[in-house]
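I am attaching a structure below and will ask some questions about it afterwards.
Every protein chain but one is kept in place in this view of the complex.
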Amino acid sequence: MANMNTKTPLMRVHGISKELGGREILRSVSLDLYEGEMKVLIGPSGGGKSTLLQCMNYLLVPDRGEIELEGRRVDPRKARELCEFRQHVGMIFQDFNLFDHLTATENVSIALRKVKGMSRAQAKARAKAELDRVGLADKGHLYPAELSGGQKQRVSIARALAMDPKVMLLDEPTSALDPELVSEVLTVIRGLAQNGMTMVMATHQMGFTRSLADEVLFMQEGRIIEQGSPKDLLAEGSGTRTLDFCSQILDVEGAGA
Amino acid sequence: MNEEFVFLLERLLPALNKGVIVSLQLIVPSAILGIFFGVVVGACRAFGGGFLGALANGYAALFRGTPLVIQLFILYFGLPNVGIYFQPYTAAVIGFTLCSAAYHSEYIRGGLLSIKRGQVLAAQALGFSTFTTLVWIIIPQAFRRALPGCGNEIVYLIKYSSLAYVITCFELTGQAKIVASETFRFSEVFMVVGVYYLFLVTVASYGLRRLEKRLEIPGFGH
Partner (left out) sequence: MNETVTVLLDALPYVLQGAAITVTAVVGAMFLGLFIGVPLAVGQVYGHWTVRTLCGLYVWFFRGVPILVLLFLFYFGLFNFMGLNLSAVAAATVVLGMTSGAYQSQIFRGSILSLSKGQLKAARALGMSDGLAIRSIILPQALRLSIPGWSNEYSIILKDSALAFVLGASEIMARTHFVASRTYQHLPMYVSAAVLYFLLTWAGVVALRALEKRVRIKGYVH
């Protein structure tokens, strides 16, 4: 598990704000992410979780504020720096966004070849290894339309992992899945956490959060309102907004994961 | 019967074979240039805002909304009024290119607009530059979606290449008209010409269908 006392954070987000369509989505959000740490973002939809994650990968350029990876800042106007930065920060989308015209193996290998400049054979071998890691060794030849939702999300995790990211951002990776497919994806993510991958994940999976998160961040109206260990924030009778919100979703979703 | 055979072998077929070469010389460059300009115009229509987009839309509407034969007449008979002269062959290739580009742009535009935002987002998240995203993600997807329409357009081009004859570029139809007018055997001559075109069109359609099949991806494009 993470050691929060060691030196500088791996990734620093400092005071970022973002306005979209005249609405303030993020209002001066800051967080420090240490190596091997798993942070979970919780909060109502429209609270800014997804925007925060997209800003952390510069898929959206924040209006104000700074993002540092290993002490280095990126100039988002410089395309080369931006592409370099994004290679180190993996992103998992709610709706997978697998490339529809490529097989599972090609989905994983294309960035290795075209972004990292690996040879076709090397990239393919690496892709196979990554697919094996998410338990899809035998599905490499299938196209996205031939995979189940859970399999698609696992391919997209393999695709991100193949880039050897320093940080992984996961935007509600299980919300678009049928309930019976959620656990296969969570198992893969749990494996990553146990192997020390640094992650920020937006999710409503409370059981998963309780057992794996180092820190829970509760976001509402573009701000982080509460943050702390799951033990503190989710303790019975703690009276936190986080607990309040979580008990509501538990009511709706039943037992949770 | 014997005389018919002699006419066919010694008079008609040599003339038509000469003509079909010219037809192919019209069709192939026009098809290639047409697709090229169609991609440019289609991209402007899909992504170009403001003036550029309006210009591309206007161009497509104009060339799709008027008969090709008028476009050819303007190029060949009209432009000399303002001091621009083209050879019949050049005028035909320019006309075919401009017209088919307008039709291609329609399919290209549709193909480009059909690409989901998530595809681009995912590529960016992996560190793809704009250029690599275009080459490896957007174009392969848009191309597959546009292919059936663009293929149809090429088949149309084969047939409409016959219009080159009206601006005195003597391709297949032109050669046939000469032979028919000299011998008054309109039925036979144009039946045989019809077979030539049917052959070209059928071969092209077959080839395009094979290409579509080869590029087919399960669950993609439906």
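In this document, chain identifiers A and B correspond to the written order of the chains, with residue numbering beginning at 1 in each.
In the analysis below, a contact is a pair of C-beta atoms (placed from the backbone, for glycine too) under 8 Å apart; a residue touches a chain by one contact, two chains touch by 3 or more.
For clarity, every value in this text was computed on a predicted model and none was experimentally measured.
Undergrad: The chain left out touches which of the shown chains?
TA: Looking at the complete complex, the unshown chain comes into contact with B.
Undergrad: From the listed residues B:Ile70, B:Leu113 or B:Leu211, report the one that touches the chain absent from this view.
TA: Residue touching the chain left out of view: B:Ile70.
Undergrad: May I ask you to list the residues on chain B that touch the chain which is not drawn?
TA: Listed in rising order, the touching residues are 62, 65-71, 73-74, 77-82, 159-163, 165-166, 173, 176-177, 180, 186-191, 193-194, 197-198, 201-202.
By definition in this document, only the chains that are shown with their structure count from here on.
Undergrad: Where on chain B is chain A touching in the complex?
TA: Of all residues in chain B, those touching chain A are 116, 118-119, 121-130, 132, 136-137, 140-141, 144, 217-220.
Undergrad: Tell me, which parts of chain A touch chain B in their complex?
TA: Chain A residues touching chain B: 57, 59, 79-80, 83-87, 89-91, 93, 95-101, 110-111, 114-115, 142-146, 156, 159-160, 163.
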